[in-house]
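Before I ask anything, here is the structure I am working with.
Yeah, one chain of the complex is gone here, protein chain that is, but the others are all in their spots.
Entry: subunit A
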Amino acid sequence: MRILLVEDDPVLADGIRAGLGLAGLTVDAVTSGADAQAALAGLRFDAVVLDLMLPDGSGLDVLAALRAQQDATPVLLLTALDETPDRIRGLDAGADDYLGKPFDLDELAARLRALVRRGVGRASPLLTHGGLALDPAMLSVNLDGHAVPVSRREFAVLSMLVERPGVIRSKGELEERLYGWQEEVESNTVEVYVHNLRAKLGRDVIETVRGLGYRLRVPA
């Protein structure tokens, strides 16, 4: 899952990026409302973590602009103001969830997973396809009832394919999901992860569409 983080405090932004990264989420961080709007205009995120007090205004303005464009990307407000009226104001402005500072990193990750799950209209917390079952909370993969150990990055690639079975994901898309903006993309890594996944789950689980990318094979 790819998250846009809008937070102007560098220490907190760095902590959230590292922490959510450990939970298997990819975080792109910006520090101002203007940058957030630019990022949201150009890219698709699974969810947005939005600080209310930004150096160039209120996060509520960013939220309002986003909703005005009929963009339904789930938004979690992150703010020092967590009195009930503030929460109500935030939720009524179009936010999907609210978390007061300081917060628990695991709770933030869980709430984001829930937001994304609700956003795509999935009832189960597990991602399933055929004999495959992915648990985004535990970053664990089950194949026909047997646990298959995978790395965080492998899980990210697999979950992206399982989210939309049969849809082709380009290498660029997968790389973006894996690294976000802040990380240096290592060459050929996507191929390496796909290779590893095939070795663990079977040759024919992931199909290579030459020149376009990869897709999960839909069982006949």
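To be clear about the criterion, a residue touches a chain if its C-beta (ideal position, glycine included) is under 8 Å from a C-beta of that chain, and two chains touch if they have at least 3 such contacts; residues count from 1.
Definition applied: contacts and distances are computed from a predicted model.
The chain absent from the displayed complex carries the UniProt protein name "histidine kinase", chosen from "Ion-translocating oxidoreductase complex subunit C", "Protocatechuate 3,4-dioxygenase", "histidine kinase" or "Tryptophan synthase beta chain". Of the listed positions A:A80, A:V120, A:A147 or A:L212, the one in contact with the omitted chain in the full complex is A:A80. Although one chain is not shown, part of subunit A still touches it, namely residues 8-12, 14-16, 18-19, 22, 31, 53, 55-56, 78-81, 100-106.
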